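Just one protein chain is left out here, and the rest sit where they should.
For clarity, chains are labelled A, B and C in written order, and residue numbers in each chain start from 1.
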Amino acid sequence: MKIGFIGLGIMGSRMAANLQQQGHPLVIFNRSPEKAIPLVKKGATQVNTPAEVAKHADILFTMLAHPEAVTETALGKDGFLVHFTPNSLWVDCSTVHPSFSREMAREAHEKKIRFLDAPVAGSKNQAQQAQLVFLVGGEEADFQECQPLLETMGKKVIRMGENGMGSAFKLVLNHLLATSMAAFSEGLILGEALGISLETLLNILVGGPVAAPYLALKRSKLENDDYEAEFPLQWMQKDLQMVSLAAYESNVAMPLGNTAKEMYRLCLQRGLGEQDFSAIYAFLKEGSGGDRVAS
Amino acid sequence: MKIGFIGLGIMGSRMAANLQQQGHPLVIFNRSPEKAIPLVKKGATQVNTPAEVAKHADILFTMLAHPEAVTETALGKDGFLVHFTPNSLWVDCSTVHPSFSREMAREAHEKKIRFLDAPVAGSKNQAQQAQLVFLVGGEEADFQECQPLLETMGKKVIRMGENGMGSAFKLVLNHLLATSMAAFSEGLILGEALGISLETLLNILVGGPVAAPYLALKRSKLENDDYEAEFPLQWMQKDLQMVSLAAYESNVAMPLGNTAKEMYRLCLQRGLGEQDFSAIYAFLKEGSGGDRVAS
Amino acid sequence: MKIGFIGLGIMGSRMAANLQQQGHPLVIFNRSPEKAIPLVKKGATQVNTPAEVAKHADILFTMLAHPEAVTETALGKDGFLVHFTPNSLWVDCSTVHPSFSREMAREAHEKKIRFLDAPVAGSKNQAQQAQLVFLVGGEEADFQECQPLLETMGKKVIRMGENGMGSAFKLVLNHLLATSMAAFSEGLILGEALGISLETLLNILVGGPVAAPYLALKRSKLENDDYEAEFPLQWMQKDLQMVSLAAYESNVAMPLGNTAKEMYRLCLQRGLGEQDFSAIYAFLKEGSGGDRVAS
Partner (left out) sequence: MKIGFIGLGIMGSRMAANLQQQGHPLVIFNRSPEKAIPLVKKGATQVNTPAEVAKHADILFTMLAHPEAVTETALGKDGFLVHFTPNSLWVDCSTVHPSFSREMAREAHEKKIRFLDAPVAGSKNQAQQAQLVFLVGGEEADFQECQPLLETMGKKVIRMGENGMGSAFKLVLNHLLATSMAAFSEGLILGEALGISLETLLNILVGGPVAAPYLALKRSKLENDDYEAEFPLQWMQKDLQMVSLAAYESNVAMPLGNTAKEMYRLCLQRGLGEQDFSAIYAFLKEGSGGDRVAS
């Protein structure tokens, strides 16, 4: 069985490498072709269009930046969907909003292609170490067929329900990540401005009852003021836009989620998009403390 | 040594009971005198004014609702501060902003009274079971003198630094509690509106990496739609006002904290003040889901 | 010249009636056909599908609720776009985001159809009295051809630039309407809670330097607590979503716009969607004033 993989960014390149390492032959495509080189060196076949991936693969994974990229790759010029052999399986690991996943499912089903939305929890390190968690929406049979491959890339594979439910849960997760990182930053900065050291704050808070456990992974970034991306801020901001869209479509108010969305946007405007999303701490901290007014 | 205790609400009544249980004789005062009855039955001496507490006690604990209540009790008509024997120790466990704690410290020191700010982490159940965490600001010697008594009421006693630092850390904690409860609620409601059951959401999220561990304690409230107060929403909203004030005084922007503050205020306007602060979930959920617009 | 008109809601029905009154023969379609009856009684031809409108009209106006409705009507099953005679003119008066207008322009141009985005400033009364302001994006020649018809429905017609620029300006306008209504409401409610009468507040503020002049039109609604819709709240909330989307696409942070969006969403959740958007005053006012906390 040949596996197609489209989208070789921070996440996709590592996920594909894990498939390759388990002996699966890969057909790959990436918009920037140089990112395919490491996989090609280890035997992957690089092709020039998404369409060619479909021609050679029985199952196809996509790991792309946003819904527009998925649409373009699947349905655009040289898109893969019409070139797929009927009954093939498309597994979209991109983070998108659930109504978009359901739309892609419909597009696929019309062409007799099976579809799973299978976004992941975890970022660069988890992708590298095959420790991702897959949140899957789609038919039980398709899920079971795909499960061994997903387990090659992750430590846990959960079927959330029908198409769109994987994407739904992913958005909930990223809403929680984004808001907790922002609110935690605010708390730290307040504590520091009031005279408590960052070290003391982190010592007491991280691992304690009021901080999300994943924040332990961000500790060294905050302490070293070094925001090398595990999960780039620009994609978190994009995900919050997906959250906002999903909330709009399902009649849910999310005041904190939207406030966080705008704060990450201010970070983007200031050029922090390619840094880790924990760089919101640096944005909020800049110039804080000291006298409350100039005079 | 006689212990004075002023403020016998949800928290104070339980804290005083733990002191009493360890054999400490208590002199107590509460604005609503009937709340003193259970302690009186077990031997506490109830008096009619804060001043009288000071006349009989060597160390005095206050556990009051807000800075104004502390000011009134300490410095108002029949306030205790001027009636205290010099060198006595006042331990304020109320949640207030740090500049207020420092102001109280100054007032106390002027009258040769020693002062500790010692707010607590934990709510009703932790108070009951002597499982509170005390966050203490003040002199090391005073801290050490007081520590055995605090350990009677709590499981952990931490000196954060000089006067005001206990209050500072407490505000950081409650900022994190308030924002995480609100953001978690938003995430749950989004997930439910997108078709995931509350049970599934809680099963995966609670105890996982993106949810603050304390949220496990709120699970049954959300599931049963029963918000009997452990930590009343009105006090959380008050604490967020303290946070906002401390942030103003120390030049710190807290966009999420302030958004949360306003959401809890909307809850207060709708009469949820005496329920647990997790009732923000009910407020945000009301009418959510379904069609995004009427037609 | 026969004029097609699709979308006969609060706005569209009044706009079409003004065209009819000036002697223009109309071909009309509305999803709920009963809304067409008054126009049919005065001579309009009602047809069963958008496609049939295109077959009979040389110029076609759409006034629809949201982008999805426009897509469905133009490009869906029985959509009008493929049935239009080449070189016909489609004028979309719906409030949509600019990238959507440009997408519709592309779809139209591919089929040799000309396209203008021409959303309107003004609500029910202005539509009724032909006092709308049209904000137009598209080719100068198309604009000039269409101008007399737009002037039949409005008092002012402004070409903002190329396709999408009409929609762009419309979103700026509605952002200002939505935020000023919400912030004005907050100010009134604060003033009232502090003891100033609503009448005094409105007497001084309305028509003064710090209140947007249009707020005068909302005065009687606030005073009578009667929010019969001129501009339904649900559409304002939708427009704020369009604003948020346009801001996302063009890298602009809008913290106040998004906060307003979420407040209107809370109104929607509470069933205020079909009332005027000034009903946000009622939502925010409910339960305000009085003691700040319960005890």
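Just so we're on the same page, a contact is a pair of C-beta atoms (placed from the backbone, for glycine too) under 8 Å apart; a residue touches a chain by one contact, two chains touch by 3 or more.
Values in this document were obtained by computation on a predicted structure and should not be read as measured data.
Across B:L149, B:L266 or B:I280, the single residue that touches the chain missing here is B:L266. The chain not shown here is touched by just one of C:T85, C:Q144, C:T200 or C:S220, and that residue is C:T200. Although one chain is not drawn, the whole complex shows that of C:T49, C:T71, C:Q147 or C:S180 it is C:S180 that touches it. For the chain left out of this panel, the touching residue among A:G23, A:P86 or A:G287 is A:G287.
Mapped onto chain C, contacts with the missing chain fall at residues 98, 158, 160-162, 164-165, 168-169, 171-173, 175-177, 179-180, 182-184, 186-191, 193-196, 200-201, 204-205, 208-214, 243, 246-257, 259-260, 262-263, 284, 287-292. By the touch criterion stated above, the residues of chain B touching the omitted chain are 241, 244-245, 247-248, 251-255, 258-259, 261-263, 265-266, 268-269.
Contact between chain A and the absent chain runs through residues 65, 232, 234-235, 237-238, 255, 259, 266, 268-271, 273-274, 284, 286-288, 292-295.
One rule holds for everything that comes next: only the chains that are shown with their structure count from here on.
With centres computed as the average of Cα coordinates, no chain lies farther from chain C than B.
Taking each chain's centre as the mean of its C-alpha atoms, chain A lies 36 Å from chain C. Per-chain CA centroids place chain B at a distance of 48 Å from chain C. Touching of two or more other chains is recorded for residues 255, 259, 266, 268-269 of chain C.
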